[in-house]
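All protein chains but one are shown at their positions in the complex.
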Amino acid sequence: MTRFLLRRTGLAVFQLFVIGTLVFLLVRLIPGDPARAALGETADAEQLAHARALMRLNEPVAEQYAGFWARLLHGDLGTSLISGRAVLADLPIRLGNTLELVLLALAVALAAGIPLGRAAALRAGRRTDHAVTGGSILGLSAPVFVIATLLLLLFSVYWPVLPQQRYVTLWDDPLAHLRLLVLPVLTLAIGATAVITRMTRAAMLETASADFVRTARATGIAERLVVRRHILRNSLVPVVNAAGVELATLIGGTVLVETVFGWPGLSSYLINAVSTRDYPVIQAVVLAAAVLVIAVNLAADVAGRLIDPRAEAV
Amino acid sequence: MHPATMGRRSFLAAAGAAGLAAAAGCGDVSGVDPRLDRVTPGASGRPSRGGVLRYGLSTDPVNFDPHVSTGTASDAVRQMMYNTLLQYDADGRIVGDLAAEHGWTSPTTYEVRLRDGVRFHDGSVLTAEDVAFTYERMKDPDTTATVGPFLAELDRVDPVSRTTAVFRLSEPNAALPAILASVSANIVSKRWIESGVDPKTHVMGTGPFRFAGRVPGVSTMMERFDEYFEPGLPYLNGIQFVPMPDDYARVMALRSAAVDMIDYVPLTHVDAIRRNPRLRLYADATIGFGYIAFINDRPPFDDVRVRKAIGYALDRTEMLRTAYLGHGSPVTGGMLPKGFPGASTDLDGTYGYDPDRTRALLRQAGVGHLAVDMLATSTYSVHSRPAEAALPSLRRAGIDAGLTRLEWPSYLAVQMAHKYAVRYGGGNLLYGDPDALRNFVGSNGTYAQYMNFSDDRVDALLAAGRRARDPGKRAEIYHDLEKRVLDRAPWTYTLKRDQAEAARTNVRGYAHPPTGTWTSVALRRTWLEERT
Partner (left out) sequence: MRAVLRNRRILIAGGFLILVVVLSVGWRLFTPYGYQDQVAVPLSGDGLLGGDDFGRDVFTRLLVGIRTSLLVAAGSVLLAAVAGVTLGMVAGYTRRAATVIMRAVDVLLSFPAIILAIAVVAVLGPSVRNVLLVIGVIYIPRFARIAYGQTLTVTRSDYVAAAQAMGSGPVRTLTRVVLPNIGGPLLVQAALSLSFAIQTETGLSFLGLGAQPPLSSLGTMVAAGRDFLEVRPSLLVVPALVVVAIVLAIHVLTDGLRDALDPRQGSPS
């Protein structure tokens, strides 16, 4: 296990280094510069030159690159060229807001999807199964922004039980915050539930026909126990697999949810930064997303090995 | 079919993230103490006191630099916490803000006497030293102050006594009072700035509200400053500015009373808001204007006949209907807003829709087939929509017109690189005087440089306008200036749009900017009646 951890951590560091370098180069390829974005259209050439100097955009690239990593290793994520605020002041909060949506959606998806998939698998071929499968394929097919917009239309316009409110944090007004969460989490959860449902169903069906299950049945163990002890547990691995992949998909999905519902998360932070060419923020956000995904994968692999050491690893 | 190990659920990630999510709430100030929300009605006819106004802004203010304007949204925020020397009253006349007295003492000296006992939020007293320091800072190129270039005629500001500052000009500039009243000429404390604080992220002014915190993307909060120099003001306990860049969300928030007031009412919702008895709309079409600009030395646009031909090819009425759903007005003559010296309606109709004339002019200029690839920005629909709406009438006049849309930063970069000979854009007068045209058509102006335009008569008229003091004379000069610009056609004006704020009916005391330039000082005198 230790060797595995060391190897994977080393790999993770390497991956992060690659991504960091790619992002550094990427943002400097973006046309237009932050000085322009900060000063607007009325600024003349002289003012722009001054702003660029203040933003240290004229330093040689190699120096900027070295400085980027040096600051990063000291925990300095840089300062926004546009707002003047330290990225470290804002990034964790925005990241947290996004994670709030993602984790809640995943939790809902697992809480709803596993039982649904189980029910469908146990009654394979019958009406329940058809209903669940049909519903999940529909849930998979609706793009996130369609679900978001239609839910908004339904619950804010036609049947205003959840009218559009301004954002408040959990600390300020827990009840209002929870109400705010409903639509964005629901939006994300629909697709995720569909995936989990399908995966659970498929995995259970596959396991159910496996040899060791037939043996268990043959030895007279009660069906209920067979399901619980053998089928469900062995199906867990691919389901958990799917959950991990879903996490990355969900993080991507928040881009659209944050736009439609005005949720101050990581994606809106990124989109703002891109539209103003705020290099430090863009770099930090992409790196943060990469760290998140790599960390989740790593931790998940570890967890997976703990659950079932016999499971294959690549 | 089971995917190889790509990722599995991680309890660790969940725990860690839960901690982060918890952190998401900590250390922020987006909340408002509910006690501040209470409104106490005033004695009969007097404004109520108390309450916190929630204002949905179309953009999140990027920073709080007192001298750099990044848009009307952030201007409004700053005006609540800072003051300028002069301001506009409800009729659009220039009156004192921090200045108790102000006026010319010679053609090149302007004297300002400050009110007594004005305090900054930290308790220190405002003196003429602060005024001198402020203008020095604005003239400093490192500050990149928005009105910096317009202070070219200002040599220096002398604090001749504790409360008197004298502006010494190298040449007369009748527009100086308007510059002193401009939204980004905020007076700052010399001691505070010199202490090394970053004015981008910290705020300390003399305004009716003091900065109480900011969470980017969530809210900017300010609270009543009890020692504000205007007795009785402000009525509110505080203002909470909530960024809501999504048009639809902003309007919905107003309707559901999640916010009390919004800016930049999207044109597609103007009618619905007008019909709503709980809401009030504050609008006019004097502030912004659209234009099509040319690079004046690039063939075939180096021929004034070709430029004029395009001016005649635009069906501005149709553009208004399609692009702004009718909310605005076509600009077929001069663009100076009503009330400005030189503004007159006699120039209207100079560029009426006349495709025959277009064709005739092009023939005269020897241009057979004119193909135009117009640059526009995709980011702001108030610019991209009219640009697109211009295409049908251009095409009907025989011009092969197409549109290239770029995101705002790319648009700005490309514009500066002089890549497109024809460009659609929008402009704003930066201060309430026709001299603000110097940035557009004066040969030193930024816009004129984008257009490679320079005209001696225009420059002469601009200089004469600054020198003249008699209002009648100035009106004549600027009228001539508008005529000259229409005649030389370095660019052609298209439309003015309705710019509107909207508020719930319990918001009182607010008024739309009275002049053709943006100011939101009326917000300082706003109060809330009890929420219905």
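For reference, chains read A and B in written order, and residue numbers begin at 1 within each chain.
Here, contacts are C-beta pairs under 8 Å (C-beta built on N, C-alpha and C of every residue); 3 or more make two chains touch, one makes a residue touch a chain.
The structure presented is a predicted model; accordingly, all values stated were derived computationally and were not measured.
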| note | Missing-chain contact, candidates B:Thr59, B:Ser124 or B:Thr322, resolves to B:Thr322
| Residue of A:Leu54, A:Leu72, A:Ala142 or A:Leu162 touching the missing chain in the full complex | A:Ala142
| query | Looking at the whole complex, which of B:Ser384, B:Asn428 or B:Gln449 touches the chain that is not displayed? | reply | B:Ser384
| request: Determine and list the chain A residues touching the chain excluded from the picture. | output: 11, 15, 18-19, 23, 26-27, 29-31, 124-125, 129-130, 133, 137-138, 140-146, 149-150, 153, 157, 201-202, 205-206, 248-249, 251-253, 255-256, 259, 267, 270-271, 274, 282, 286, 289-290, 293-294, 297
| remark: Where chain B meets the left-out chain, the residues are 1, 4, 6-7, 247-248, 266, 268, 272, 321-322, 325, 378, 384, 388-389, 391-392, 403, 405-407, 410
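As a convention for this text, only the chains that are shown with their structure count from here on.
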| said: Counting only Cα atoms for the centres, state how far chain A is from chain B in Å. | reply: 38
| task | Provide the residue numbers of chain B that touch chain A in the complex, in ascending order. | result | 1-14, 16-18, 20-26, 28, 30-32, 54, 56, 60, 62-63, 68-71, 141-142, 144, 146, 148-149, 198, 200-201, 215-219, 242, 244-246, 249, 252-253, 255-256, 258-259, 379, 407-410, 412-416, 425, 430, 439, 446, 449
| remark: The residues of chain A that touch chain B in their complex are 31-33, 36-47, 50-51, 54, 82-85, 90, 92-97, 99-100, 102-103, 106, 110, 156-157, 160, 163-173, 202-203, 237-238, 240-241, 243-245, 247-248, 259-262, 264, 268-269, 272, 275-277, 293, 295-297, 299-304, 311-314
